[in-house]
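Note that one protein chain is taken out, while the other chains of the complex remain in position.
Our next item is chain A:
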Amino acid sequence: MDRKQYCVKLSVQPSRGLMDEKFIVLIQNALPGSQLTIRALHQCEDGHSWEAFGHYTADTTGTINVSEDPSIGGTYSGVEQMGLLWSFRPIPGSKSGLRMRKKNIQTPMEVTISVYQGHQTEGFADLVPLSGVAVERWYMAPGVRRIPVTEGGLTAALFLPSGPGPFPGLLDLWGGGGQLVEYRAALLASHGFASMAIDYLTAKITMETGKMVDNQYFETAYRVLQQHPQVCGSKIAMIGLSFGTSITLKMAVYSEVIKLSAAVCISGSHVQPVDGSVEEILRFFQKNGEKTRFSEKNEVIWRDLLLPIPTDPSLKVNVGRLQCPLLLVVGEDDQNWPSQESALDIKEMMARAGNSHLLTVLSYPNAGHLIEPPYTPHARSSTLKTVEIEEKVMCLWGGQTVEHSRAQEDAWKKMVVFLRENLYGGRNPTSFSHL
């Protein structure tokens, strides 16, 4: 081996970062003009391995800076500072339909980043890298505390930022797959919001009684959050993705108990039987089940179930009565929900009602349904087991990887700014240059 290449120096700064922080990947001391591959490897909790890599050429000083230099091949190309994370895909030979989601958010995501001689595309396991470093990506900032919540029959987890507080609060809801999904709430707590992730489809009480939760469940969650000594009870927002949007809009408009300072709705719709319980809403979707389509790869497309957007007001949340700012995040290639059509209809309804000054729509071309925190890999489709169907299906979410990843990064930044302004006062503009 070339002795000079022994000392190729690879560094990633910071080596321990939050999931939404950027890092700088730098190679120094390489042979000027040499071709190198930078590869990231991650083994997730369920044992599957993921990889991403870029092809680079060292400059005349023997340096490669991933934030400034272009990748000319690999799982991403061009100047992509965070490409080694967002372009992760299962290693060759993995089973199909995988999706990367962290369950235990108290430990970091561990990524190994290595540099190889030449422009490699496969067989990495048999190659010896020139250099390698370990990088940690955390959902929880130091000092953030996780508190399980079972009060009032809830299945939830509260994440408190470090410090005396009081902090504005946030209720965090995911979609039809159920489970207690904590990572977004943990990350938002790292940004100063007391965030409660709620399981409302597979809650302990549902698993034990076989009955879906009712509207009071959400109001209980709100009350528990509001009454917490470290929460600023008059500043609570709600964030929902997919089916979580349905709940968020319903609560924002109709609940006598829940008074939101702001709402964020990602990849969802306002179409639902007004005044319906969770169970009734799910049955409404199932009734339209024959509108399910399939792609050539036999992936399930559910976006048509709620189309066309009804004109009947009893089938749509009356967003004209909304009294708090609303941020809608839409992927224009969403194959799972008609989020774009819904957003347009919401805009019209609010314009007619005179409260459209409350609405902001972020609409992203070629982004799919699963708009998640930034730098997490895009899944165009994955296997899903919803609470409605017993067997697993391959669900088409949509989106093209590059545009979807940009959408995730942009939407997250704007979401955090939106929440900061509406929950922390917004009297002084704040800067987020580190995001």
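Everything below uses one rule, namely that a residue touches a chain if its C-beta (ideal position, glycine included) is under 8 Å from a C-beta of that chain, and two chains touch if they have at least 3 such contacts; residues count from 1.
Rule of thumb we're sticking to: contacts and distances are computed from a predicted model.
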| item | value |
| --- | --- |
| Candidate names "Somatolactin alpha", "Acyl-coenzyme A thioesterase 4", "Calcineurin B homologous protein 3" or "Fibronectin type-III domain-containing protein"; UniProt protein name, chain not shown | "Acyl-coenzyme A thioesterase 4" |
| Identified contact with the non-displayed chain, of A:H42, A:K235 or A:H378 | A:K235 |
| Contacting the left-out chain in the complete assembly, out of A:S34, A:S71, A:S87 or A:S114 | A:S114 |
| Options A:A141, A:A353, A:V387 or A:V402, residue touching the unrepresented chain | A:A141 |
| Missing-chain contacts mapped onto chain A | 6-7, 9-11, 13-18, 21, 29, 110, 112, 114, 128-136, 138, 141-143, 161-168, 190, 192, 232-235, 420, 423-425, 427-431, 434 |
